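Here the complex is missing one protein chain, while the rest keep their positions.
Note that the chains take the letters A and B in the order they are written out, and that residue 1 is the start of every chain.
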Amino acid sequence: MSNTITIDGQTIPFQEGQTIMDAALAAGVYIPHLCHNPEFTPHGSCKLCTVTVNGRNVASCTMPAVEGQQIANNTDELNAKRRALTQMLFVEGNHFCPFCEKSGNCNLQAVAYHLDMMSPHYNHFYPAREVDASHPDILLDRNRCILCELCVRASRDVDGKEVFGLSGRGIDCKLVVNSSSGDLVDTDLAATDKAASVCPTGAIIVKRHGFSVPIGQRIFDHKDISQVQLEAAQKERGHE
Amino acid sequence: MSENKKIRVATCSLAGCFGCHMSLLDIDEKLLTLLELIEFDRTPLTDIKHCSPCDVGLIEGGVCNAENVHVLKEFRKNCKVLVAVGSCAITGGIPAMRNNIGLWECFQEVYQFEGGLEGGQVPNDPELPLPFDKVHPIYEVVNVDYFLPGCPPPADAIWKFLTDLLAGREPKLEYEMLHYD
Partner (left out) sequence: MSQCDSPDLKQRLAPILQKHGRDPTKVLQILREIQDTAHCICGQSIDLIAEHLDLPRVRVAGVAGFYSFLAGGQACGEYRVLFSDNITDHMLGKAELMDYFSKKLWLEPGKVSEDGLVSVDSTSCTGMCDQGPAALVNGMPLTNLDENCLDLICELIRSRKPVSDWPPMLFEVQDNILRKDVLLGEAFEPGAALKATLARGPRETWAEVDKSNLRGRGGAGFKTASKWSFCHAAIAEEEGHVVCDIGDRAERIMVCNADEGEPGTFKDRVLLNSYADLVFEGMTVGARVVGARRGFLYLRGEYAYMLGKLEGVLQQRREKGLLGKNILGEQGFDFDIEIHLGAGAYICGEESALIESLEGKRGRPRNRPPFPVTHGYLGHPTVVDNVETFACAAKIALHGGEWFAAMGTGQSAGTKILSISGDCERRGIYEYPFGTTIRQILQDCGAEDPYAVQVSGPSGTTISWKEFDRMIAFEDLATAGAFMIFKRGRDLFQMARNFSHFFAHESCGFCTPCRVGTTLMQRIMDKIDGGHGTASDLEEMKNLGQLLKTMSHCGLGTSAANPVLDTLNKFPDVYEQKLKALAFEPAFDLDGALATARRITGRDDKEAHLGAES
């Protein structure tokens, strides 16, 4: 068996066990994504990586690559829907880029740039969300959380601590931490933990590092997220 | 576009800091080129107080009080093309930081706790615009045709955007001109 799939007319190889996203990243094909991070178990919640496989929409980060799949990815229709999802993420939280420490290094912002998002389009929710500054080294600002659960996965699967989890339901879903007080300071989270650095937005940041990289030198100041993430994937492959 | 007919442009700042206006001025010598193509109606630069029929309206800042609504609606009525310029007009921006603080707490902070104002009263002069519970982007109050993000949008982005618009092209920003901060 040749083990290939076709994305937007380009035939790429895949290995048994790879998802469409894995195969695409390895072949240098960018599929927009936010909750996915190649270091962790796929999650499939943000739905930005949705592609059309043989006429059906699926999340490429969780869908196994199967011989002969005909996949539509970089189409105007899908990108318009991805932009709409990104806009939803902006209005459901409180994302104010001008004063966010993560600005310029934020995946949410960068994906929005990639998708030519000129405004959040939908009406803002301006939800009341808690900021937890109790921890001496780490800030948790739920205003910026997009519920991707990368911190949940990192803490559970890499740090072996299970500091984070989700509670609530629907639009009231929120990130909660593993302490009776509900405060981050009462968990065993450390600034060196994977969970402290994995957040794709500015919801979890290590204190006293904000704005340390000047504007113009930040990750996405001159490079589109597609280029950044494909380069990272390539580097990762070089290490293997 | 007929050469002798200039495009009429109006601008204003609602709940904003005039930073977007400063960025407009930042296009430096290109301002002279621009002025050959456009003429200004109501703007803080001309000090014209009311908007007359215009081709383009540039709005900086979000909507934080009743007066903002009057100004915004006047612009919408008079401008063929309305553009939301900058983060505040597009997301509420910095002023929207107060959106989860009660209005009463905000008033107290400003009029009663601020140094030198101890024991002060919340003013009730009808001359003062009454604030909303929350600050909103302008597209939640009127229909907006274009968005030009940034805090402020870089001068080059403003230039590119306006020249595209004046040339009848769909405005399109290069990667480095599109940012939200």
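In this text, a residue touches a chain if its C-beta (ideal position, glycine included) is under 8 Å from a C-beta of that chain, and two chains touch if they have at least 3 such contacts.
As the structure is a computational prediction, the values presented were derived from the model and not from experiment.
Chemist: Among the chains in view, which touch the chain not shown?
Modeler: Listed by label, the shown chains it touches are A, B.
Chemist: Using the definition of touch stated at the top, determine which of A:Val163, A:Ile205 or A:Leu230 touches the missing chain.
Modeler: Selected residue, touching the omitted chain: A:Val163.
Chemist: Among A:Ile5, A:Ile20, A:Ala59 or A:Cys97, single out the residue that touches the unshown chain.
Modeler: Result: among the candidates, A:Ala59 touches the missing chain.
Chemist: Touch as defined at the start, partner being the missing chain; which of B:Cys17, B:Val81 or B:Val141 qualifies?
Modeler: Within the whole complex, the residue contacting the unshown chain is B:Val141.
Chemist: What does the interface between chain B and the hidden chain look like in terms of residue numbers?
Modeler: Residues 66, 69-70, 73, 102-104, 107, 122-124, 126-127, 129-134, 136, 140-143 of chain B touch the chain absent from view.
Chemist: Tell me, which residues in chain A touch the chain that this view leaves out?
Modeler: Here the touching residues of chain A are 42-48, 50, 57, 59, 62, 64, 81, 84-85, 88-89, 91-92, 122-123, 125, 147, 162-173, 176-180, 182.
Everything that follows uses one rule, which is that only the chains that are shown with their structure count from here on.
Chemist: Determine the centre-to-centre distance between chain A and chain B, using the mean Cα coordinates as centres, and give it in whole Å.
Modeler: Computed from C-alpha means, the inter-chain centre distance equals 32 Å.
Chemist: Mind listing the chain A positions that touch chain B in their complex?
Modeler: Going by the criterion above, the answer is residues 90, 94-100, 103-104, 109, 112-113, 116, 118-121, 123-124, 126-129, 215, 221-222, 224.
Chemist: Which stretch or stretches of chain B touch chain A in the complex?
Modeler: 84, 87, 90-94, 96-97, 99-100, 134, 136-137, 139-140, 144, 146-149, 151, 175-176, 178-181
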